[in-house]
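A protein chain is absent from this complex, but the other protein chains hold their places.
Here is subunit A:
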Amino acid sequence: MERVSDTQLYQRIQAQDREALEQLYDRYEKILFSFLVKMTADPNLAEEAMQEVFIKIWRGVGKYDESKGKFTSWLFTMSRNAAIDLIRKRKQGQVSIEESGELISHEPLMDEKIEWKEKKKSIETAVRSLSKEQQQMIQLFYFKGYTHEKIAESCGLPLGTVKSRIRLALVKLKKTLGHLQEGRAAHEESGL
């Protein structure tokens, strides 16, 4: 049976279809929760953020518009912002720049879904193509929820410079990721 698309599920949710919301939850529970744990470093706060996200989806707050990008981009951006709000409300100190950790894990993924494993492998390969400074920008901005003002203050850089560096790091990461995916697709097509 053909898989219902995220957009179709979302449309049904907008018509208050509970089953559709449950399907969407099942589809993204694991990755969303893992992402929120990475951001908050607190499973309880991550669960609270999950709840915020699904309440917003159910109520149609901040509507998804297909013309502005794919559903997962909207979902994860909204989830990231929900986590940042909760972190700030709780006034939990964000980790210092020195302690911000690394984007790439050194632990192998064991039994996780193949799709996740493949995606993670590709993104990690693309991340390795970035300079250490670019990796740090993405880690601080995207995963640790630092504002660009905070990064500028901590790094002693002008605001505009920080914004440009974050953006350029993200652009480079996406382009490299795109090349890797194209290369893999070509490889698979050639049957090698």
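The rule is simple: a contact is a pair of C-beta atoms (placed from the backbone, for glycine too) under 8 Å apart; a residue touches a chain by one contact, two chains touch by 3 or more; residues count from 1.
Going forward, contacts and distances are computed from a predicted model.
Hidden from the displayed complex is a chain whose UniProt protein name, among "pH regulation protein F", "Cobalamin B12-binding domain-containing protein", "Polar amino acid transport system permease protein" or "Anti-sigma-W factor RsiW", is "Anti-sigma-W factor RsiW". Where subunit A meets the missing chain, the touching residues are 14-18, 21-22, 25-26, 29-35, 37-38, 43, 46-47, 50-51, 54-56, 58-63, 68-77, 80-81, 103-105, 107, 109, 112, 116, 119-120, 123-124, 127, 138, 141-143, 147-148, 160, 163-164, 166-167, 170-171, 173-175, 177-178.
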